[in-house]
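Removed: one protein chain of the complex. Kept in place: all other protein chains.
We call the chains A, B and C, going by the order they appear; numbering starts again at 1 in every chain.
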Amino acid sequence: MTWIPPLLVAIPLLTAAVTAGLDHVTPRRLQDAIVVAASAATTALAFVLLWHAESREVVHWFGGWQPRHGVALGIDFAVGPLAAGMCAVIGLVVTLALVYSLTFLHEAARLYDALMLVALGAMCGFAMSGDLFNLFVWLELMAVAAYALTGFQVERLGPVQGAVNFAITNSLGGYLFAIGIALIYARTGSLNLAQIGDTLSHGPAGGLVIVAMTLLFCGFLIKGAIVPFHLWAADAYAVAPAPVCAVLGGVMTDIGLIGVSRLYWTVFDAPFGHGHAVGDVLLWLGMVTAVLAGTMAFLQRHLKRMLAYSVVCHIGIMLAGIGLLDSSGLAGAELMFLAHALLTAGLFFVAGILHSDHGLIDELHLHGRARGCWAPAAAWFAATIGLIGAPYVGIYLGHGLIDEGATELGRPWVLALLWLGSALAGAALLRAGARIFLGWGEADDPLLGQALEEDPLERDVLRPLLVAVALAAVVLGVAISVVPGLGQRAEYAADRFQDRSGYAARVLRGHPFPATPSLPVTIRHTSVESLLYSGGATVLACALALVGLYRRRLPRFVTVAARRTLALPIHVLREVHSGVVGDYVAWVTVGTAFVGGVWALLLHG
Amino acid sequence: MSRQVRLLLLGSGLLGLGALFAWAIAGLPAFGDYQGPYGFVLNRIVLPLRHTTNVVMGTNFDVRGLDTMGEEFILYASVVGVTLLLRDETRTRLAERRTRRFRDDTVRLVGVAMVGAGLLIGLWLMAFGYITPGGGFQGGVVTAGAIVLLYLVGNHRDYRPFRNEHLLDPFEAVGAGGYVIVGLAALASGTAFLANLFGLGTPGMLRSSGSIAILNWASAIAVTVAMLLLFAEFLETYVVPLEPEDAGS
Amino acid sequence: MVLATLVPLQAVAFGLVALGAPLVVLTRDPLRQALVNGIYGVSLVCLFVVLEAPDPALSMLAVSGIGYPLVILAAVARVRGHERTEEDEEQ
Partner (left out) sequence: MSYLPFAVAAWICLVGIAGIATSRNLIHLAICLTVTQSSSYVLLLSVGYVKHGKAPIFIGTKLGTTAVDPVVQALTLTDIVVSVVVIALILALALDAHRLSGTVDPDQITDIAG
C-alpha cells in the first residue's frame, strides 16, 4: 500500500494542470465533475490510507532512493494514522468547498478550481512529508495558491489589502523557515527529519539548534496565526469568498500546527525532550492566543472577521494541547482539529448563504433579516454549540483530552483559560446568530466598531445545495465527540506520533511495526472537571451573548464601571490590529526575537 | 499604530533577531569546514548510478525530484494566481492609450539579433542542463525573455500568437502535468513515484541520465510557458496590442 | 592553486553583497531601485561563481537580468502612467 501516499499529491496536482489545459475543449459541467471527482477520490484514498496506517508505517521513498546504511538519500512520505487522518479531513473540507462553489462562484471558475486543487495537493504533501526542505516546498505551494484565492474579489480594495498582508507576512515566515533549514543542515548535514533527530540526539544542542528551532517554529506559527503572528489572519479571512475561507480557516491554518508537532516529535524532542521549556512556551502562546482572539471575536460585527478570530482562538487551544507534550494533549488537539475544521467550514458556508441572500454579512445590518431561515439557523447554532464544546458535542472530546493532559501535569489553571477562550468566541457567534436569525437585541451597538464595505456576490446560486453542504459539514463536526472508538484511536495515533526513535527506526532502517493493540469501540469518557468546565463555558457563552445583545438594559452603575475599565484595553487592542502590513512585520520580528530569547534563557546551560 | 511605535518595535525586534543570528553563527562550522554527509554522498553516487555529470541537476530531477515537482507547481499556481488577480486590470486596459512602437530600424535589427541569441542560449541551457551548468529553469526564463523581447522591439503582431491562451494553456498542462505523469508512470510500473525508468546512456552525452532528461524538458516547457504568461500578464496591463487596421500602416 | 586567489575574491564578493543589500533597500524610488537591484543581482551572481555554484549563478543571472526587471518595470510603468494621465486630466 505504499503507492497511496504519492497519489494524494499527484491526483489533485495533475487534475489542476489538465483542467487548465483542456479548458477550451471541455464543457463547464464536465470540468466541474472532473474537479470534484478528483478531490473526492483523493479523500477516499486518504481514508483507505488511514485504515492501512493503523497497523503499519506507510513509507514511500520517492524515486526509489531507499536509505543506505541508515543514511537517507531521497525524500520520503512517512504516514502514520495521524498524518493520514489529517489528509482525510483536508480532503473532506476541500471537497465540500468545491461542491459549494459549483454554483456560488461563476467568474474565473477554471482558475479558482485549479488553485483549490493545488492547495489540496500541497496540504496533503505537507501532512505526509518526512523531509525538512520538502515541507518548505509544500508550505510555499499552498501559500501561493492561498494568496491568490484570498484576493479573488479584485473589484474591491479590502480583498487586495487582505491578500497583501497575508502574502507579505507569510512569505517572511517562509524565509525565516528557510534560514532555519540552512542552520539545521549546517549542523546535521541532513534534510530527513528522522535522521536530523538521530544526529541531534548525540552531542550537545547549543545555540545553533535553539535558534534554528526558533526560526522553524516561528515560520509555522506565522502560518498558524498564533499571537503575535496572527494579525494577517483576520484581514485575509474577512475578505476571501466563503468557500475559500472554509478551506483556509478550517484546515490551512491548522497546517502550521501539524508542522510544529511533526518537527517537535521527529527532531527537537531529541535534544530538548528531557525538559519542559519548549512545551511551556508553546502552551503559553496558545493560552494567550485563545483568550485574546476570543476577545477580538466578541468585538466584531463582520461575520467572516468574527469567524476568523474564532478560528485563531481555537488554534490557540490546539497549540496549548500540543504544548503539553504528552499523548493526551496531542490526541486532544488532533480530535479538536477534526471537529473544528468541519464546524468552522460549516459556519463559513452559512455566512456565504447569508451573503448570497442579502448581499451583506454584517451582524448589525442583518438584524432580524434572516428570521425563518430554519436550516441555516440550525446549522449556525449547532456549529456554535459544537465550537464552544458543550458536553459531548463537537470539540468537546478533544478539549476534554487536553484537560486531562493539563491535569496530569498539575496545571489546572490551563483548563480555566482555555475554556474562557472558547466561551468568548462562542459568545460572539451566539450573539450574532441570535441577532440575525431571531432578531433579538438592538440593531445598533457602537462597541462593535465600523461596518466594513462589502459588495453583493453573484446571486445565481442553487440555494438548497449550499444549505445541504453547510448542514453536512456541521452534522459531521458535531458528531465527532460521540463517534465510538475515535478517542481511543486518537490517543493511540498520538502515542505513535510521539515515539521518535521508533519512527526513525521504521523510516531509516525499515524496522517492522510492533503488533497493534486491539482498541475498544466505545465512546471515550472524560473527566468530571471537563464536564463541569464545559457546562460552565456553555452557560458563560450564553450569558455573554445576552450581555452583548441587551447590554443597555443592565443597571447603569454596571455599564459605567464596565466602560471605565474596558474602554482603554479595547481601544489598544483595536489599534494593534491596524491592518497595516508594516506593523505586522514589526510584530513578527519582535515575536520571533521574544520566543527565541525565552528559549535561549530556558534551554541554555 | 503610529509610525514611531512601529519603528520602536521593529528596532527592538531586529536587535533581538540579530543577537539570535550571532549566537547561531557562533555554533556553525567555520566557512569551508562543512562536514556533510548528505551532499558528499550524492557527489559520489549520482554519476555512477544515474550517469548524470551535473550532480546538482541529478539532485534536482532525480534524488530530490519531488521538490522540483512542487517548484513547477509553485510557478504554475503563480501564473494562475496572477491571471486571477489581474483579470479586472486586463479588462480595463482596453480603455487605455496605445503604445509607441519602436520604428528605428537599427533598434529592430539589434533586437532581432538579441532575440536569436537569446533563443539559442535558452535552448542550449535547457538541452545540456544535466551535463553542464544550466537546466530547464534557467533555459526557460531566458527563452521566455527572448520571446518577450521580440514583442517589445518588433511589431506587436509577432507576439500575438504566443499571447493566445488557447495555444499556451495546453503547453503549460503538458509541462507541469508531464512531470506528474512521468512520476505516475514509474509508480504504475511497480516502482516508486518518480523513479528513473529509462536507459541511462553514456555520461556526458545528451542521451544520458534516463528520466532526468525527460523531466528536464518537461520543466523547461513548463517554465518557458509560465514565464511567458507571467511577463505577458504584466506587459499586457501596460502595453496595448495594436488594432489590426493600424498594424499595417 | 586557486585558494590563494580565491579567498580574497570571495571576501570581495561577500563585501559587495553586504554593501549592495542596504543600497537596494534605501533606494526608495522603485525605478532607480530596479536598477540598483539589478546590480545587486550581479554581485550575487559573482558571489555564487566564487562559491563554486554555477547552476544557482546562472539561475540568478536569468532571474535578475530578465525576470525581475520585466515585471518590476511593467509595474512601475503602469503605476507611473496612471499618475501621469491623472495629472493630464487635472491640467
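One rule holds for everything that comes next: a contact is a pair of C-beta atoms (placed from the backbone, for glycine too) under 8 Å apart; a residue touches a chain by one contact, two chains touch by 3 or more.
Everything quoted here is computed from the prediction, not taken from an experiment.
Enquirer: By the document's own contact criterion, which visible chains does the hidden chain reach in the full complex?
Expert: A, B, C
Enquirer: Have a look at A:112, A:185 or A:272 and name the one touching the chain we're not showing.
Expert: For the chain that is not drawn, the touching residue is A:185.
Enquirer: Where does subunit B touch the missing chain, residue by residue?
Expert: Spelled out for subunit B, the touching residues are 3, 6-7, 10, 14, 17-18, 21-22, 25-26, 28, 30-34, 36, 38-40, 42-44, 46-48, 53-56, 58-60, 64, 67-68, 70-71, 74-75, 77-78, 81-82, 85-86, 88-89, 92, 131-133, 135, 137, 204, 230, 233-234, 237.
Enquirer: Which residue numbers on subunit A touch the omitted chain?
Expert: Within subunit A, the residues touching the omitted chain are 133, 137, 140, 144, 147-148, 151, 154-158, 160-164, 167-168, 171-172, 174-175, 178-179, 181-183, 185-186, 191, 234-235, 238-239, 299-300, 305, 449-450, 452-453, 574, 577-582, 585-586, 589.
Enquirer: Provide the residue numbers of subunit C that touch the chain removed from this figure.
Expert: 2-3, 7, 10-11, 14, 17-18, 21-22, 24-26, 28, 30, 33-34, 37, 40, 44, 47-48, 51-56, 59-60, 63, 67-68, 71-72, 75-76, 78-79, 82, 86
Convention: only the chains that are shown with their structure count from here on.
Enquirer: Counting only Cα atoms for the centres, state how far subunit A is from subunit C in Å.
Expert: 38
Enquirer: Just the number, please: Cα centre separation of subunit B and subunit C in whole Å.
Expert: Centre separation, subunit B to subunit C: 18 Å.
Enquirer: At least two other chains touched by the same residue of subunit C: list those residues.
Expert: Within subunit C, no residue touches at least two other chains.
Enquirer: Where does subunit B touch two or more other chains at once, residue-wise?
Expert: Residues: none.
Enquirer: How about subunit B: which of its residues touch subunit C in the complex?
Expert: 54, 56-57, 97, 125, 133-135, 137-138, 141-142, 144-145, 148, 227, 230-231, 234-235, 237-238
Enquirer: Could you please specify the touching residues of subunit A with respect to subunit B in the complex?
Expert: Those in contact with subunit B are residues 2-3, 6-7, 10, 13-14, 16-18, 20-24, 60-65, 71-75, 108, 111-112, 114-115, 118, 121-122, 125, 133-134, 137-138, 140-141, 144-145, 147-149, 151-152, 154-155, 163, 183, 185-187, 189-191, 206-212, 214, 575-576, 578, 580, 582-583, 585-594, 596-597, 600.
Enquirer: Note which residues of subunit C are touching subunit B in the complex, please.
Expert: Per the stated touch rule, the residues are 54-55, 57-59, 61-63, 65-67, 70-71, 74-75, 77-78, 81, 85.
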